[in-house]
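Worksheet: one structure, shown below.
Note that one protein chain is taken out, while the other chains of the complex remain in position.
As written, the chains take the letters A, B and C, and residue 1 is the first residue of each chain.
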Amino acid sequence: MVQIISPAEAAAMIKPGNRLAIGGFLAVGAPETIIDAMVENGNKDLHIIVIASDWEDRGVGKLVVNKMVKSAQVSHMGTNKAIQAQMNAGEIDIELVPQGTLMERVRAFGAGLGGILTPTGLGTIVAEGKQIITLEGKDYLLETAIPSDFALIKAHKADKLGNLTYRKTARNSNPIMAMAGKITIAEVDEIVEIGELDPEEVITPGIFVNYLILAKEN
Amino acid sequence: MVQIISPAEAAAMIKPGNRLAIGGFLAVGAPETIIDAMVENGNKDLHIIVIASDWEDRGVGKLVVNKMVKSAQVSHMGTNKAIQAQMNAGEIDIELVPQGTLMERVRAFGAGLGGILTPTGLGTIVAEGKQIITLEGKDYLLETAIPSDFALIKAHKADKLGNLTYRKTARNSNPIMAMAGKITIAEVDEIVEIGELDPEEVITPGIFVNYLILAKEN
Amino acid sequence: MALDKRAMIGARIAKEFKDGDYVNLGIGLPTEAANHIPEGINVIFQSENGLLGAGPKPPEGQEDKDMINAGGGYITCIPGASFFDSATSFAIIRGSHIDATVLGALQVDQEGNLANWLIPGKMIPGMGGAMDLVTGAKKVIVAMEHCDKYGKSKILKKCTLPLTAKGKVNLIITDMAVIEVCAEGLYLREIAAGLTLENVIQATEAELIIPERVNTF
Partner (left out) sequence: MALDKRAMIGARIAKEFKDGDYVNLGIGLPTEAANHIPEGINVIFQSENGLLGAGPKPPEGQEDKDMINAGGGYITCIPGASFFDSATSFAIIRGSHIDATVLGALQVDQEGNLANWLIPGKMIPGMGGAMDLVTGAKKVIVAMEHCDKYGKSKILKKCTLPLTAKGKVNLIITDMAVIEVCAEGLYLREIAAGLTLENVIQATEAELIIPERVNTF
């Protein structure tokens, strides 16, 4: 079952060193209310697992600008100069992960798998230091599951069991991140009663969700 | 884009030796119309990839009873005495695969992965002959992708681009099998015009689907 | 098994569930637990064919051909239910999102090994979802008769049948006893009303650790 909490309560749960899988794609579908509460709370030394480092004033970019992030697994940082500057200054450790590989590695953790074999990255610097497994003459990189302590996601509607729906391309990485949090906190536009969502329209079953937060109007 | 074909046309596409990923769980959500057409067509020497061998008179059980199957990857055969008898008589080769592993191996093929690492089956006969990979002190079995030539699935509604919805627990393995067919044939209760399905309710995007068949009334 | 024994085991299983737990019940004896959930405890049942929020059997004549549980029986779903595909269902199971799974057994041993899917030389039903359930659930409860139909103990020093999973069982609930599997071995926690300690020890091939306090259930 889920508990409805305030953004400040969510931010207070997150401790230095925690690994955060955060949903969103270039800040669309990012849990902005939780992110703002974390900025206000001054969380530090975070590891973030994200598709992109977003914009300096939107999405997880705000965590970067406020120097709250010590390391990141990310596929795209082209829209955020702050993360580039911090990386060049040695203030942030970056592991660049191809986007599809990132999603499978996060999903693997949520699904109890140790990892996956993918052809993506073969012959590139992504393959450096990784085990190559050959199956019937074809090479694959062994990519390991990415663990996370918290998943912070943005959904559209939730019922009070934590069942979630999404809206258009704001779905993106959110259902995958949701599977992978030891604790999953979902920020939503609307909380409805149990039974108001059609069982067919639920994208993330409530079993993956621990806490709900109502999104600020924006 | 998809083509709407007859059950007989579907059956005629399938050749001896073909590998078929067939949806359904104990015949619920099985593509009965396609299966019946195959029985009528007398397809032979098939390899089937299925959660269960269903009942002797329902689902893929009919393919077994009619001696059309030469080998199977399956997780459950407890409801079908014919497959047990054929196995004991050496007429059919069986690879028993844990259900979760089966789904991941089929999904891996559809998703372009070489395989996955799972703890399921460790210390059991499922592990025999398989590579064990140790990551941070934890063991995993390396389970390889299961290729298939055709996916034969049952959905509820399709639009003319092949976008699919399912109905209740008849969803089961169908969306996963659908991803994995080099050619995917979907049997559906209803075919609607493009634009009649809400983009949010589509479970299997049409890109995975090649042919549609209208299910017989039952 | 006699109806009252089934009910006794079912009721004892049900006591293991906390409010809000997500639970997967294997077919047969484990499903009996669903009839004994205490008032005020809400448990959500998963059916591994793709449903969270499995409800009771529908009234006769109201079966829906597309609504079955993992045993193939017609069911309903409760408000707040959700449907998903089999890969997601087993991501839930293997990824340790299920609070408790209850399964039948042919044999359990004092290392927490479970054998429940194969008797060589007999019919081979296949493991279905059992290996994933036992590997992934947060708590694995075995529910079974203490002895087989020949009166032989099903709780052994070492399983002789092919395993379902190694060292994954947490709790054994039988018609005679409740036994907890710990690193040191099997702790006898409870004895069925009317039985003596001696009855249970005699009916158990495995070594039992007998703590000072053993309750009755």
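Methods note: contacts are C-beta pairs under 8 Å (C-beta built on N, C-alpha and C of every residue); 3 or more make two chains touch, one makes a residue touch a chain.
None of the values given here were measured: they were computed from a predicted structure.
Q: Counting contacts across the entire complex, name the shown chains the missing chain touches.
A: Visible chains that the missing one touches: A, B.
Q: Which of A:R19, A:K62, A:K157 or A:R171 touches the chain that is not shown?
A: Considering all chains, including the one not shown, the answer is A:R171.
Q: Using the document's definition of touch, tell me which of A:M77, A:I133 or A:A158 contacts the absent chain.
A: Touches the omitted chain: A:M77.
Q: Which residue among A:Q86, A:T120 or A:T144 touches the omitted chain?
A: Of the listed residues, the one touching the omitted chain is A:T120.
Q: Identify the residues of chain B touching the omitted chain, counting contacts across the whole complex.
A: Output for chain B: 1, 107, 109-113, 159-161, 163, 179, 194-195, 197, 199-200, 202, 205-208.
Q: With the missing chain put back, which residues of chain A would touch it? List them for me.
A: 25-26, 28-29, 51-52, 74-79, 81, 84, 87, 94, 96, 98-101, 103-104, 107, 118-126, 166-176, 203
The definition used in the following text is that only the chains that are shown with their structure count from here on.
Q: In whole angstrom, how far does the Cα centroid of chain A sit from the Cα centroid of chain B?
A: Measuring from centre to centre gives 32 Å for this pair.
Q: Let me have the rounded angstrom distance from the C-alpha centre of chain A over to the C-alpha centre of chain C, please.
A: About 35 Å, centre to centre.
Q: Can you pull out the residues of chain C that are in contact with at least two other chains?
A: Residues 51, 77, 83-84, 90-91, 93-94, 135-136 of chain C touch two or more partner chains.
Q: Which chain A residues sit where two or more other chains touch them?
A: Residues 111-113, 199-200.
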